[in-house]
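All protein chains of the complex are present and in place, except for one that has been dropped.
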Amino acid sequence: MKTLGLLLGLVFFMAAGLQGGDELLAIKAGCVHTVAGADIKEAVVIIRDGRVEKVLPQRELPTGATVVDFSGKHVYPGLVNPFTTLGLSGIAMVREWNDVREAGEFTPRMSAYTAFYPWSNLIPIAREFGTTVALSAPMGGKISGKAVLVELNGWSPEDMFLRREAALVVNLPRAPRRRQVARTGEKAKPDLTAKGRKDVREYFEAARRRWRRLRDGQTFSPNPDLDAVAACWTEKLPVIMAVFSVKDIRFAIKLAKELELNLILRDAYSAEDVLDEIRDSGHAVILSSMYAANREWEDGCDKVFRLPARLAKAGIPFAFSHASAATAFDLPVQASRALAYGLSRQKALQALTLAPARMLGLKHHGAVAPGFVADLVVTDGDIFDSGTRVEAVFIRGRSIGFTSDFQREARAARTRNNRP
Amino acid sequence: MKRTFLALLAAVWLLLPCATDLTADIVLIKNVSVFQPEGNYLRDARIVVDGRKIRWVGQGQEPSGLCFDKVIDGGGGFVYPGLIDAFSSGWQKKSVDEKAAPKPHDKEVRKSRAERGITPLARSVEHLKLSQGEIRKAARAGFTVVHVVPGGGTCSGTSAVLSLTGTTAADTVLVADVFMLLRLNRNRRDYPTTLSSVLYEWLQLQEDARFHRDMAKAQFRDIRLRRRYAPDLERLDEYFRAGRGWMIPVDNLVEHRLAGKWMRKSRQTAVLVAGPEVWRSPVKPGENLVLRLDFSPDPVSRYAQLGEKLAGKAKKEVYPRELAAFLLDHPRTCLAPADAGDFKSLLKNLRRLKKNGVSEARLINALTRMPAALLGVDDYVGAVAPGRLASFFVTDKPFLEEKSRILRTFIEGREYDFSVEDKSSKPPAANLTGAWKVTVTSRMGVFELQLTLEQEGNRLSGRFSSAMGTMDIDEGRMSGTEVSLTASAPIGGQDTVLAFSAQWADGRMKGTVSMGTFGEAMFTAVPEGQDNNGQAEEAI
Partner (left out) sequence: MKTGALIIGLLVLAAGLNGRDLVLRHGTVYTFDRGVLADTDLLLRDGRIFRIGKDLKTASGTEEIDLQGKAVIPGIIDSHTHIALLGGINEAAENVTPEVDMADQVNPDDPSIFYCLTGGVTMVHTMHGSANPIGGRNVTLKLKWGGSAEEMIENRATRTLKMALGENPKRAGGGKTLPSTRMGVTAVIRDALIEARAYARKRSVPARGKVRGPYPPQARNLRLEVLQQLLKGELVVRCHSYRADESLQLIRLAKEFGFTIRAFEHLHQAYRIADELAAAGIGISVFADNWNYKTEASEFTPFGMELLHRKGVVIALNSDTSEIMRRLYMEAGKMRRYAGMSDLEALKTITLNPARLLGVEGFAGSIREGFDADLAVFDGDPLSGASKCVLTIIEGRIYFNREKDSRLKESGEVKS
């Protein structure tokens, strides 16, 4: 039954020969989850020139529009993955195809857009499961470099870049696990977190001093690293800082206040102990995967999963992310784990769409509302349900053909044909 | 001057036969309470020590007709048999760790048994390294006998029982080749690298040893079928056929279970040396066991892994309580200190066990009589009784009471006196670290030595050196301006303790050195490079 529905939906596309772009497109749906407002049942989404013009609650079809019938299906905004390595990594163990971690502790001049690979086989897979916009970020060392914001559709890199330098990625070191010694029998690793924080602070302060003096007219010999950090103040570039302990979080908030940084906290494993401070600081949180375990027994087995609900209750804006490129398509099911611990579906959906878009400065992504870019995902059920299939994906009003490796391999195996 | 000192040594050498008679002292120790294995004390008792052995123990008057060389007033103290360290990896030369560059390991070729850590022919007696300082430290804690086990691989060799009388093997070894050690040590690169492989290695060794024996009986005309002689398999076969004589250290539940599985499958009996997790394993009440007393949960134990609070609670309450109950249910369990040389924590742990209901008699017996029986030396040690070796120690209060102190320790008649030690000493007046030139003046003449000292707080350490060799300083102490050093030198085959005591003033030291039975001499020490202004003192 479900396959039949998928088949029908695809047939509609092929037959209609949709190009989108400059045409008027009308998508009939059983339920439109606008995110910006309430869900609208039995609606029609009107798309003109790649943007949503309006969402009509009745079945009023404007004349001259190409109609696509997804009755009974759900329409969601395209998902935004605010921290991933799509396009930067391939097979995890193969170093030759991996451009995520550059050598060196402080390399802010590294820009992910110079290494982004648009023809990676993982991008179509992520797209076909509903992710339409992603921030591809480097991850090595303490200051990794600048991440690139991409739309997951296009041939050459320039087609896909929404913003070439979208955020500065900073990672504080993580304390070694207390009980690791028992398993491996090695000596416990030293705790370098304090030194890490100190180094990061000194680096930012040095960069700020240099920027100020350059602004005041002094000249220096070139230093691309420190100059790269200056974008934090010239363009208010978001700084995505991975923080883990309570000390890390407090350090980050204090640093942001003193140096006027546009800070976004990432991971924030211990955030539930400092919710008030995070809320008062006004910073947002990008969560690491819900497919993670608690590090120490004392934290409790559901330490990671109960955090999103608490952030929502405290009024802190947050977003889900999925760093691994190969499984980045699994973002909605990964996020669904938070629903079991008190997070509402509304808030969870927001954390997959509007919240990450806003955090990264995208004003017209993340909702199905007038003026927003027409990035839509059509499913046959609740997007958080692991049994749901994605029927269609629109990026800027163009429908995406489902031609990823996943589809191709399944087709070949069904016919036992090596070259389908 | 050197010649005169050589003459002195020659004289000593000649006089040696007479000197040996001096050690066969008859000593009377009176006014003590002697611990009895049943748990009571023999009050107002006296002990007669004849040379190395105990001649008589009893209350009231000692037998008449004895001429005592020395009479010691025990001062109302308590006498206990010398403690036995039933499992010690120390007292041996450390084997050199190979830090070779890692080669790609060839998985098709198996290295020889010896290279993989199976060395049943190794013997602890052949690798002993004893020093007077270590002996003194053990004596201070009341230990007079140690069971030395070889460290190493899966089958590391045979152990030995030592009585800490001297620094040479000839003096100290009571019994050589007591137990054959099997260790659950995994190799890094060679077979076996998992615990289960160690088990199968042992089982396969049993089969190989049996086959080796069978092949010796067979007579083959074809010379290619005759077996190749393997002495290590032959030795192992002796133990396998006897079915016992094994000792296996186990640290946690998994290892304990594995050892039990081996014993069942191979039909052998082994003495397990277990850690604090033993109370969680099923152990039959009649089983021989040595328990290393340490209340910290093993790092892989659930108690250690599930939070600091739980680990702390286990260490303070759960383990002492459960191990006390374990000791009461398992009467054939001996106790041993946790680590080689860590004696202080042993006393603390014993006291905790006593608080949890184990009787003093049981605890002392677990460190004396029962290990002696286990090691087969209960004719020599393990009790203060006539005929046994004179190895015991005297405390001012019952040993397991708080703040008890060991006043004296006797190891086979040789006395170590700790009663005059002043625990609270004054802070040192100067730092004596560096090189010194020592001039010893005696009846025989003047002799020069070099002295290198390192100072840490009150303690001094270092060595004397001369053209003849070096002597390590066993104990050194500086309290205020008083300096005292002891070193031991084997003069004429016997360990003689040289005790230096001096006063420090204006950068130099001046004092006396006593050379045991050879009398005293004067000495001065100046920092290296300085001129020795003052002439040597006049000889006394």
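Read from first to last, the chains carry the letters A and B; within each, the first residue is number 1.
Simple rule for what comes next: contacts are C-beta pairs under 8 Å (C-beta built on N, C-alpha and C of every residue); 3 or more make two chains touch, one makes a residue touch a chain.
Predicted model, so just to flag it, every value in this text is computed and none were measured.
When the whole complex is considered, the residue among B:I26, B:L121 or B:M215 that touches the unshown chain is B:M215. From the options A:L122, A:L172 or A:I286, the residue with contact to the chain not on display is A:L122. Touching the missing chain, out of B:E207, B:D329, B:D379 or B:E401, is residue B:E207. Remark: the omitted chain is touched by one listed residue; of B:L6, B:L225, B:A385 or B:A435 this is B:L225. For the options A:A38, A:L61 or A:I91, the residue in contact with the chain missing from this view is A:I91. Set against the missing chain, the residues B:Y41, B:Y191 or B:F418 yield one that touches it, B:Y191. The chain not shown here touches chain A at positions 2-3, 90-94, 122, 179, 290-293, 297-298, 300-302, 305, 325-327, 329-330, 333-334, 336-337, 339-341, 384-389, 405-410, 413-414. Listed by residue number, the positions of chain B touching the unshown chain are 104-108, 110, 184, 186-187, 189-197, 199-200, 203-204, 207-208, 210-212, 214-215, 217-222, 225, 252-255, 257-258, 261, 280, 282, 300-303, 305-307, 309-310, 313.
Here, only the chains that are shown with their structure count from here on.
Distance between chain centres (mean CA atoms), chain A to chain B: 65 Å. Interface residues of chain A facing chain B in the complex, by the touch rule stated above, are 179, 181-183, 296-298.
Those residues of chain B that touch chain A in the shared complex are 299-300, 304-309.
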